[in-house]
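Below is a structure I'd like to ask you about.
This view holds just a subset of the chains, kept in their places.
Every chain is named by a letter (A and B) in the order it is written, and numbering of its residues begins at 1.
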Amino acid sequence: MDDGTDGGVTDVAGLTRLVREFSRERDWEQFHDPKSLVLALVGEVGELAELFQWLPADEAAARFAAPDRRQRAGEELADVLVYLLRLADVLDVDLAAAAQAKIAAARTRFPADAVRGTAPEKR
Amino acid sequence: MDDGTDGGVTDVAGLTRLVREFSRERDWEQFHDPKSLVLALVGEVGELAELFQWLPADEAAARFAAPDRRQRAGEELADVLVYLLRLADVLDVDLAAAAQAKIAAARTRFPADAVRGTAPEKR
């Protein structure tokens, strides 16, 4: 099987399979109910938030341009993705198709000419 | 450009481009500093958590097997992915490569024969 080290897997379905195989080989699928996976995802999102929490907002990206910081951010982003892929897998959701559908819906909901330069405000 | 509706984009880089184009067309890149994107990601993770919060853990997956619920879950999972892809993009992180590297590192850290059937406990 793909050992996850060849760098050749770039599609969502392939990455999903890598995570599934990793889980199956360890008999960890038994722990992967949706609620547990969302909690695991939250744990990783928390680590991601900690990387940026005290940085000036307008300097955060630049501070993470250094190779070691970028590497660190990549690891946290990857942890979030891994649990997101696993959750989509146990829910039998085609995540790539769902993302495209969401983006297409957003194009309709937020016409470029109507919202250009204005952030949608939550109230 | 790819209008995001053809269902043909399945790789992480392609989805990342769709989100980048969506943002650029609306001049929303100005709002996409890392801290703001993590907060947006947290907002979507919160909506995902709400879907499952009161369900019996062992029934959650089955309850979401119905087409309408699966569709709903897919939309929330997609929202999380969209912001995760956008954050990786502004941080210039190759998310697919980072995910593969993380999985490869986890294979070493958690040898299947040593951890089979046992969840790593956080203390």
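By our rule, a residue touches a chain if its C-beta (ideal position, glycine included) is under 8 Å from a C-beta of that chain, and two chains touch if they have at least 3 such contacts.
Just so it is clear, the structure is predicted and the values come from calculations on it, not from any experiment.
All together, the complex described by this structure holds 4 copies of its single chain type, of which 2 are visible.
By definition in this document, only the chains that are shown with their structure count from here on.
In this assembly, the C-alpha centroid of chain A lies 3 Å from the C-alpha centroid of chain B.
Looking at the complex, you find that chain B touches chain A at residues 3-7, 9-13, 15, 18-19, 22, 25-28, 30-31, 33-36, 38, 41-43, 45, 48-49, 52-53, 55, 57-58, 60-61, 64-65, 70, 73-75, 77-82, 84-85, 87-88, 90-104, 106-107, 110, 112, 115-117, 119, 122.
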